[in-house]
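One protein chain omitted, others in place.
Going in written order, the chains are labelled A and B, and every chain counts its residues from 1.
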Amino acid sequence: MKKILSIISSVLIALTIFAVPSFAKTNDTVAFSDDFSYVYYNGTRYIATDSRYFYINDYAEPIEVTLTKEQKQKIKAMSITPYDSEFYLEANYLLNNNTSVYCTYINEYYYKHYQNAIEGKVTTVYLYDEDLTFNLQNLLQNKTSILVSEDSEYDCYNIMYQFFDGDVEVDLGVVFKQDDKYYYLDYATAGIEFIHGFDFSMIAEKNVTVYEITDEESLSTLDLALGNSPETRPLFDDNTTMLISGFLLIFIFGIIPLGLLILFLILALRSKTKYRKIFLTLSLICILQIAVFSVLFFMIM
Amino acid sequence: MNILEIKNITKCYKKNSPVLNGLSISVPAGKIVGLLGPNGCGKSTLIKLIAGLLQADSGEIYVDGQKVGEKTAAVVSYLPERPYFNFKLKVKDLLKYFSEFYSDFRIDRAEKLLSDLSINKNARLSSLSKGTKEKVQLILVMSRDAKLYLLDEPIAGVDPAARDYILGTIISNYNPEASIIITTHLITDVEQVLDEFLFMTYGGKILMGGNADATRTKYSKSLDAIFREVFKC
Partner (left out) sequence: MLGKLLKHDFKALFKYWWIAAIISLGLGVAAGFSIPIAISDNNIPPILRASTIIAIFVAIMGIGVFSAFSVVMIFIRFYKNLFTDEGYLTFTLPVKRASILNSKLISAVLFTIATTFIIFAAILTALLIGFSKDIFTVRFLNEIHDSVLEIYSHTGAYIYIYIIAAVLLYISITTISTLFLFNCITFASTITKKARVITAIAIYYVANSVFTSIFQILFVFSGSYISDKMDTLSENMYNPITSLILLCVFVFTVFIIGILYTIEYYMLDRKLNLL
């Protein structure tokens, strides 16, 4: 037993040692252009771009770069955070005048595709998390402006461009419904500040430039996506869910205590001595429960 | 006045198989009563009902005119057939425990009995032998000035010398105005101390009972011999 434990301990320790990420400085080759528009890392060129159109789900630790003599003449310090798939890189520069500069870079190999996407020069886009496609050019028709309210919440669906078999996804905008019409909000047109992630909500009461979706193909795809067609309608619609929820609440907090109240009162009448007191106490608690719940329920109904 | 009144008690562990079936007995105050019968006839069940450890399915039990409950526990001193202490405790802890919960506990009496047996008060129960543990238990039970003592098989599983000691302790330390009910199947050892006896059979049926001396005189036999005849297989 002792031998087995010591073997297991040794393996665990060895694994931990090798698994511990190294926070040492990297000696891998890192180079950068004078205007920071390019970075070279491990023989790959990364081009600076606006990276706010996609999400990084990976976690990576920043690495301190060991600067060469020539590099030290341009900057004081540099750290890079290379993410997995080598698609994306973040760099922090500390200039000699103690100014900090933050840049995001995309692997040159992907850059062209990415730029095409965020400039709208692509055709097929996807509805997030669904296997449904739109023609982007169809969505970019009928430009208009609508007033959105801060208090409104919209069911919004991200429109993504995917390349390399979905390995890379770029957020281009969202589709949403208002006053029975579908609209497409393009980030490039409306402004990058509208990107908030999956739970999209309008920022402030203002006019927003959007595109009204009118073509048949896009509309039928949206109907399919948003569950309006019979094939994809969810088991319960919102009203049914509310009804079930309301019924469950009334049943658990109202009907069950009421039933038990009647039972406890009957038992109290039939019992003698100590059990009568117990059942009467339980009856009081039931009454209190029903009373509090009734007040709450009628207040929020 | 009767210290114990049992009226039409029925107790079943399994359905349609009563251990006690409509049993009724009375025990007067100041008597030592032997509840004698074969194994499994319901003696321990009856004792536990009186002690309040079990609830009867029907019938009533009164101790000192009160229904069995918290108040009767204060006047009943119960010795089960097995040790019932936390063995991690020391003897002195038990003395303190009994003093706290039983107002009729005579700690001086208990300490004297313990010292007579050279039992160290600071000894942990787990360090004592089986026989000594049982003696400690008996001392604690008999050091109370209870009105009713229930001794369930007090001499089973101990050597003859210990049996004599136990019976001697019972006689010399109980409250003479109280009653003792002793259950046992070792009749020979016990019969000399009994005032009254009850022969109990399966289902809680009382086959025979009465004054021990008078019965011995009447039949010119010991209770043990009478028992063997009554319960002949």
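A few points about this structure:
Assume contacts are C-beta pairs under 8 Å (C-beta built on N, C-alpha and C of every residue); 3 or more make two chains touch, one makes a residue touch a chain.
The shown structure was predicted, so the numbers you read here are calculated from the model rather than taken from an experiment.
Considering the full assembly, B:54 is the residue among B:23, B:41, B:54 or B:190 that touches the omitted chain. Residues of chain A that touch the chain left out of view are 12-13, 16-17, 20, 23-24, 64, 241-242, 244-246, 248-249, 252-253, 257, 260, 274, 278-279, 281-282, 285-286, 288-289, 292-293, 295-296, 299-301.
Although one chain is not shown, part of chain B still touches it, namely residues 48, 51-55, 70-71, 73-74, 76, 78, 80, 82-86, 97, 100-102.
Quick note on the criterion: only the chains that are shown with their structure count from here on.
Between chain A and chain B the centroid-to-centroid distance comes to 75 Å (mean Cα coordinates, whole Å).
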